[in-house]
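Let me begin by presenting the structure, written as structure tokens, before commenting on it.
All protein chains but one are shown at their positions in the complex.
Think of it as A, B, C, D and E in the order they're written, each chain with its own count starting at 1.
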């Protein structure tokens, strides 16, 4: 397996030197994105299956009632988990989340949380009782760029999510009282540096070949950033990446919201 | 160890071809069953040590107070666990329950639960408070057929179990207010298929040699079934097994209840 | 690594035969003890970094509110944990506490708990609510005798610990209402047997070379003892160790309390 | 199973809650080759159940001492996604999932030609994305499609279907409400060509005769599922033809 | 130990709660070869304690990097069954069990001729089925019987017994109430022929002189236990004679 990764790395680096990508895309071109909103709508209050090229990631929303955090007694709670299911790659194993899945979950979480996309104040029910929103990201087929695929799936699932009906201290299963209150559409945009080029939306092979990775999640502001990989970026590269993330974020946002 | 298993497998298959079992039993004959009720009665409200041939399994009952399940607010709770203690076999290791011990526990649990042997309605104490019955099955010496040995131990321990005294929201340790309310005596009966023969109550060597396994737990009805192993059964074999399970269940039930 | 341990063992045993220790100490001599009280005082209500020769152990106190144990409804709660951090030795690994760290924590815990050094009655707040005192012992540099280093750090941290301010059912972070109520200064004293000699305060190499270990924690009485290692002690050795523990305990106590 | 001692009406006239007759299956859709990375995969929609199965292997088994020099090991992981059920399921295997994984692996082991691949492991991952009773039958049905899709030689497919007892009536293929408030659930899986049972679990209350009736009804259900499986593989023929060990009468 | 500052009366006249004198042990029964699969085993009933011990090995130690080329490793697992105590104990090792397992393994290592079996492991499993104070002493006593039963060569048996302080009085072999409400517990184990201590733990409050008295009382208790151990092995002679490394003066 590791030998495969080395060979892929060489192959990708040579391609990029020639200005090419293995699937013929431009360096600043995303793979095709297909959204299947409400994929599990019979059970999950919100859900979306996203295909990003051959990468397939599902996000499902669960909503429960619970206690607020003690330092934010009037805000709802959100929690994001990612599972790199073993079905998605010959390299994933069953077991508790590893550092890769934790990073994916935390970067997606920050993009949503920091943008204020969920109106947490509206998730207050009564003293010591708030709505708790679980975002579960299920990686089904890993062909690269899990953060963007998962981030798009998560915000799409939130946008189509309904709030359960709540009566007399209990949730009425399968009945809903309206939409989950959303106020924005944060979109993560991930770029990798290979040699001295910046490529957007890396495939799995390009991830083998990358020196470093940079994710930038935007709404009308930057809300989250994460550098990954053993390489480094200079200032110009970072600033160009910010501009790119704004531009691509806008396109993808339009696709998600259908506006 | 595995080589031993292979040799045993061949040996057993050849014996069965000749219509024999290694300990001289008939195909439809159980090993000798010895019950030691109240084995740990100084601490456990109910207990039984069962010897099934050389297999030794202990069941102990613990009873606590707790919350009911939200979908059954007026029923008590029961919970069955099995531990294949490393003392019982050179192959068992310390650690959390593996799939074998989980299967044993769940099949025994279903036999008891589905038969309604414990009168759950009588375990209601007051709103949001019910009796919780823990059945812990401790495998001490594994010479085959853990499901039957454990199932017999579990129902025997339940039959001799006492309900703790409850006053002012607390259990009075070591004092009792009567018997645990039981209404039936479910008995599991396990058969294995070797070549085309069906053998009841397999020894450990016969378990190495088996193609498939079938457990049927009965009272006056069938309450639980579980097929195990990589082989298959045809319809006639299954129906014959049902008849056998009723017949053997009756005999063992008589032994347990002493009627 | 193990070869190193064997060589060390031989070296130490031969030294001891000649009446010597590798660092020139007498058999009944402690290494130099340096206390840094309040090492983490900006966050921890009590803390102490202890150097015992080249061994470095930190104890930090955390104080929270919680429920009392049901059999002691009017007493506070204390809980002692030790972490052998991987920074402290090439042999330690990240992960849950192993048997060595559990033993260190439990022996230190017993010395403090059984001496009554913390006045548990004064940790009662109101019905079903008491102060919970966590003692976390963090091993930073393991050059032998963790029990004594940790025990000295723990009692020192307790002695300088403050009780948080409590108002309206909540702890006011960073404000304090006085000292933690202490009534004594238990001190553990650890000796090892090498050949037929008893050495106090073993270095890490002496721990490799020891036959058996004996820890005795004293105030004005003996409060905790623990024998370790595969060797044995005769009665005279045990009684001599008790006398030694009283004598050394007194000296160290004086150093801790500054009296 | 609640023992059925309650007031939920599950049968009216000769129709069930969703209008089905007693021997009628829910709508089923199947598809193979739905994943890129897995060596074989299948998707099944069975009523409201949505399940994706992926297969990896035969591949080397680690750690080595688990290897069997006479045959491959077949492992199965059955997993309920947290959002697949009404109340969020905590991630990670619970005891129910472990048991289902075990009986599914045993059922599949009865048809896969494991002896051809000594020292290896075949991994079958069953991902339940929406659950509405009968997920183990749906998963097992999709799993044998995914194994075929991976080109792994099998003696036959495994086809699965449950029967049960609802308001005193033996019916096939229980939906969620029938499972919750019915009197018995009998999930089964068979090797269709031999008509032998490879998965059989039961809980509830059935007399001998009721069991016999339910058993036959489940086998009939399995045979209908088997026809759909064959048609699905036939539909993916372009891809499938010529792969060693495909389902021989898949045409 | 509660420090004894309470009103529970544990001693009346010169008798303890169960009528014993200060230097009197509870009733003890021992038996060896009680299990089929284990290579050696023993059962002990000590007051209300009921403990079964099984021994496996010497057998190869995995993983290999743990092997010691100069001697066997002796491991011990002390386990309280969930139903062995008043309030159900959650399955799995807690910190107390881990500590007891460690000190018991060390105590047994002092007598077993480990250097005869390099690279191997001897596993001792102590299963407490009913617990009433003194389980580590009961377990250790039974463990050395089980080791002898397994034919593992030892220099001597290990015999164990506790002493303690109850209402100001030094007594031997504390029962549950004395352990809960007493002032000190001192579990010990010795190599009887050398009269050296191999397990010694203590918690509570004892002066130097009280400790000396308790120490002697515990040793006396151990010696009585040792006699019972020898008689037990003698009683199982038929099976035991001729096995290499048996207790040499077991006759």
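To be clear about the criterion, a residue touches a chain if its C-beta (ideal position, glycine included) is under 8 Å from a C-beta of that chain, and two chains touch if they have at least 3 such contacts.
Not measured: the values here are computed from a predicted model.
Enquirer: Need the list of shown chains touched by the one chain that isn't shown.
Expert: A, C
Enquirer: For the full complex, which residue in C:8, C:21 or C:56 touches the chain that was left out?
Expert: Only one listed residue reaches the unshown chain, and that is C:56.
Enquirer: Can you list where subunit A touches the absent chain?
Expert: Output for subunit A: 2, 6, 97, 99, 102-103, 105-106, 110, 113-116, 214, 221-235, 238-239, 242-243, 246.
Enquirer: Extract the touching residues of subunit C with respect to the undisplayed chain.
Expert: Touching the chain left out of view, subunit C contributes residues 39-40, 42-44, 47, 54, 56, 58, 60-62, 64, 81, 83, 85-90, 94, 96-97, 134, 136, 138, 140-143, 173-174.
Here, only the chains that are shown with their structure count from here on.
Enquirer: What chains do subunit B and subunit E have as common neighbours?
Expert: For subunit B paired with subunit E, there are no chains in contact with each.
Enquirer: Which chain is most central here if centres come from C-alpha coordinates alone?
Expert: The most central chain, going by mean C-alpha position, is B.
Enquirer: If you average the CA atoms of subunit C and of subunit E, how far apart do the two points sit, in angstrom?
Expert: That pair's centroid distance is 27 Å.
Enquirer: Provide the C-alpha centroid distance between subunit C and subunit D, rounded to the nearest whole angstrom.
Expert: Taking the average C-alpha coordinate of subunit C and of subunit D, the gap between them is 57 Å.
Enquirer: Classify the inter-chain contact topology: is it line, ring, star, complete, or other?
Expert: line
Enquirer: Of all possible chain pairs, which ones touch?
Expert: The list of touching pairs comes to A-D, B-D, B-E, C-E.
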